[in-house]
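So, subunit A:
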Amino acid sequence: MFQVRIHGRGGQGVVTGAEMLSIAAFLEGRHAQAFPSFGSERTGAPVVAFCRIADKEIRLREPVMQPDALIIQDATLLAQIDVFSGLETEGYVILNTHRSFEEMGLGELARRFRPERLVTIPATELALKHVGRNAPNVPMLGAFAAASGLISLESVASAIRQKFSGKVADGNIAAATEAYNAVKAAREVAHAQAV
Partner candidate 1 sequence: MGHQDIKFYQTGTFTVGNRLLPPEQRSVQADMERTNSLNSGHRACQGCGEALGARYAIDAAMRATGNRLVAVNATGCLEVFSTPYPETSWQIPWIHSLFGNAAAVATGVAAANKVKARKAGLALPETRVIAQGGDGGTTDIGFGCLSGMFERNDDVLYICYDNQAYMNTGVQRSSATPPAARTATTMPVGDEPGNEWGQGKNVPLIAMAHGIPYVATASVSDLRDLEYKVTKAMNMRGARYIHIFVPCPLGWGSASQDTIKLARLAKETGLFPVFEAEYGEVTNVSKIRQKQPVEAYLRLQRRFAHLFGKKPRLDVVARFQEMADQNIRKFGLLGSDRAAVGFPGSEHK
Partner candidate 2 sequence: MLKQCEGSHAVAEAVALARPEVICAYPISPQTHIVEGLGEMVKAGEIQDCEYINVESEFAAMSVAIGSSATGARTYTATASQGLLFMVEAVYNASGLGLPIVMTVANRALGAPINIWNDHSDSMSQRDCGWIQLFAENNQEAADLHIQAFKIAEELSLPVMVCMDGFILTHAYERVDMPTQEQVDAFLPPYVPRQVLDPRDPVSIGAMVGPEAYTEVRYLAHAKQMQALELIPKVSREFKEIFGRDSGGLVRPYLLEDADTVVIALGSVLGTIKDTIDEMRADGISIGVLGINSFRPFPVSAIRRALSHAKRIVVLEKSFAVGIGGIVATDVRMAMDGLDQRIYTVVAGLGGRNITRASLHRVLRMAMHDQLEGLHFMDLEWNIVNRELDRERQTRRSGPIAENILRDLGQTKSNVG
């Protein structure tokens, strides 16, 4: 079972992000479960949502405490809460920023994990560019798909189409695609350097 925890703020589509991830996994024939950290959070408050992906029925209902991947939609949360809590050493981190982990002051932490699994992506900029709104959830999914290889970009696009329609869907798909390609390209560069 693969477990994802998504952190963000109310209004950033955190819950929708988890739901779309579950739909994408479902479309690939897998079992998936998405659920929010239920609360009465208003716009701007820290919000958490979870997604589990597995090859058999998912019965577990506890929150994701040892995530295999963290999607952090709002970097300002780093100062506020322990978003990395419980992250597996093999885990993935997708962080919404145009800076690097080093620049974010996370160098120390980053060395505890596998560097190629730590990804930063300027998701807010991509969302503003393609959707016109601070909705980083979708480009974050694109980046996650590229980094983890767990779901395909096509499935992400189909999930987007289930949640949105028309221009909004198109914009989101464009944002997800650009994020996906950016991560893929960065990894190829890193790979080339490593070789």
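Just so it is clear, contacts are C-beta pairs under 8 Å (C-beta built on N, C-alpha and C of every residue); 3 or more make two chains touch, one makes a residue touch a chain; residues count from 1.
Picked so that all candidates are chains of the complex that A comes from, given by their letters.
Model, not experiment: these values are computed from the prediction.
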item: Complex member in contact with subunit A (any copy), out of 1 or 2; value: 2
item: Subunit A residues touching candidate 2 - in the complex, by the definition given at the top; value: 5, 18-19, 22-23, 26-27, 31-40, 46, 48, 58-63, 65, 80-83, 85-86
